[in-house]
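Quick one: this structure, given as structure tokens, is what I'll be asking you about.
Shown here is a partial selection of chains from the complex, left in place.
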Amino acid sequence: MLLIDQYAYHNRFSDIHAFDKVTFSLFMLLFSLFARDMKVSFTVFLISSIMILLARIPIKYYIKLLVLPITFILLGLIPLMVNFSLNAIPGSEIIFDISMGKLFIYVDMSSVRAAFQLFMVSIGSISCLYLLILTTPLVEILYLLKKWRISPLFIEMIAITYRFLFTLIETAAEIYHSQSSRLGYTSFRTGLTSLGYLTTALFLKSFQKAAKLHQAVESRGGYGEFIGSEREYSLSLLNLGVFMIVLLLLVLLFTF
Amino acid sequence: MTTPIITTNNLIYRYGDGTEALKGISLTLNQGKKIAILGNNGAGKSTFFLHLNGILKPLSGSITFKGERIQYTKKYLQALRQKVGIIFQNPDELLFSPTVFEDISYGPRNLGLTKDAIERLVHWAMKETGTLELQKKATHSLSIGQKKRVSIACVLSMDPELLILDEPTAGLDSYYAKKIINLLNQINRDGKTIVLSTHDINFAFEWADEIIILHDGKVLGNGGREEIFLQKDLFQKANLERPMILDLYQFLIDNDYFPTQKQIPRTKEDLLKLLSISTSRILKNGQ
Amino acid sequence: MHIAEGFLPLKWVIIWWAIYLPFLFAGMKKIHKLVADAPEVKMMLGLSGAFVFVLSALKLPSVTGSSSHPTGTGLGTALFGPIVMSVLGFIVLLFQALLLAHGGLTTLGANGFSMAVAGPFVAYWIIQLGKRLGLSFRVSLFTGALLGDLATYSVTSFQLALAFPAATGGVAASFLKFSSIFLVTQLPLAISEAILTVIVMNLLFKY
């Protein structure tokens, strides 16, 4: 249903301890943000992509994911490149300009460069996020949060939400199919009212389900730890080695 | 005389996660018949149903409704869905309106009919399903048996030609199940084709004219009731039980209690009648 | 519209996380109290999180014909209140990042503030104001949901403007550019979502 979740459980790196994967990908992510350097970001992008492919995530799917945030990035980059000015055009290297009365609208080389840099940094960071989410089952992240002493109540809410996301998505899909079969969603008007019915039903069903699950919890000994176990951590020299090499490489790229 | 209402030709469907749910389904559903689809959980029954009114679009293959190939345009699908009604399995999840009347009138309202026409259809559907006196009730206050009947009314109210039901008797006790079966027979007598899926082999054996056996996304068997049920290996392959009545009947024939019948008995009562006749025959011979 | 991973400079990542965290803590404090009084609240909030997630993943029809996803801000606030929403919103954004690759982890602070704090509080205040002015519930709910969405988009524009001030005109000019783009693309959607919110609350009163 949610493909990312399925890949997270079934990839070649799913057995690597989450600590290694989280620290590695977050390190690369933060370093590329800190560096704001094209070379660094590009290298980060290459490393993450290679690892994602090594984890046996289909390349077609990975590319699909990479295209996903493109709308936002484009909507975010255009305003960065297009400038307005009331006076004469400042600076140099103008690529394009029009004037509307007193108002100048222009695109110059420095803002294009800035936009391109931001694009690279963003794509590099996004690939780090994908490396993390495509190889790490959510439960493993919860174990890690538990170890890091994040509020247990908070972790439990996340765990319950995670468990029932899928149930509710299924219910929503069933209702949606049933409504479509009965000619809902054929116009804006019926679409909106049908969605209203669906949302209301879904909300009520979540509450009924919560009441039932409360009975289940009571039947099984009351509210205890939802996440009880954790995964033993043993240092992997291979992982540490890879980490050190990447660290060295990025620092070198950044300083020279 | 059989005219097909729906024909599917080598339907293949794959879900987003890569599982191939339909692996080439070619079938003909005949007009006016009572058709039962058998198969284990995961055989592809529900996925197949969702193709019949165009909710799902096959990866390859085609579907023909009354001789015309289904097109996936908004307009065509709208007309198709009025004629092909699907009743999903879980009425608990599927009734989404606050009151019974609102739910039953949802479909007709979407058809863009006049208020009068809507009311006529809704009234007819409620009368047919015996839900008239429920119409003002809150949907969540209904019993499971009532919910099932209401969900049939919801689809019937669009006056479809073909009714598809996913496990219509699941979760019902035999009393309510019988009521649903009677209702389906009545709808069928009104001239509507009925296709349903069920885990209850005995019910399928008693009720259906035609049987389709799905297994692992493929058609294992498809044909008249007797023709299919007499093939023991089919049932073994599909991991399905055989109807109890049929097993007993065959045992009795094999042991010469009575000769092979033109009409295989469908129910316990049929079988007992046959036995009564043969008993008196044996007794006479004995005298 | 979530700010994508890697889009904000490190400085602003830290600042927005720092601004958002107090709201998250306040929300958790309230939830702790609710759960201490009635443990079943835990299950309900967990499922509510799942509900808001699914809501935000639904396809919302829009007058312009295009479709996109609701934020769930208005409805969530009407159902759970703004303080609880600051936590539920976080959980939803977290799952959007982890399971849908939508938004990001470093930008979660900024997105959390715009969607789980600014939107819900504005929606809440408007609904309260409407009540005080004696407006009908439908009108104040519609306005609240609409302005809640607009507040979210404005805060997002502001966050981007602060991070990327224009060469000429600075933050103000940049804000103008970002907000006009968001307004044009998101306004039809905000209207649809506000109508949806009213429909749902109407239906809920019928039960």
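Which chain is which? They are A, B and C, in the order written, and residues in each are numbered from 1.
To be clear about the criterion, a residue touches a chain if its C-beta (ideal position, glycine included) is under 8 Å from a C-beta of that chain, and two chains touch if they have at least 3 such contacts.
Note that the coordinates shown come from a computational prediction; the quantities given were computed from them, not determined experimentally.
A single instance of every chain kind is placed in view; the whole complex contains them as A x1, B x2, C x1.
As a working rule, only the chains that are shown with their structure count from here on.
Annotation of subunit A and subunit B: jointly contacted by C, touch as defined at the top. In whole angstrom, the spacing between the mean C-alpha positions of subunit B and subunit C is 45. The set of subunit B residues touching two or more other chains comprises 140.
Within subunit A, the positions touching two or more other chains are listed as 197-198, 200, 204.
Note for the complex: subunit A touches subunit C at residues 2, 4-5, 26, 29-30, 32-34, 36, 65, 68-69, 72-73, 75-76, 78-80, 82-85, 90-91, 108, 110-111, 114, 118, 121-126, 128-130, 133, 138, 141, 151, 153-154, 156-165, 167-169, 172, 185, 188, 191-193, 195-200, 202-204, 206-207, 209-211, 213-214, 217, 222-223.
Those residues of subunit B that touch subunit C in the complex are listed here as 98-99, 138, 140.
Contact residues of subunit B toward subunit A in the complex are 16-17, 50, 53, 55, 74, 78, 81-82, 85-86, 88, 90, 93-97, 106-107, 110-111, 140, 154-155, 158.
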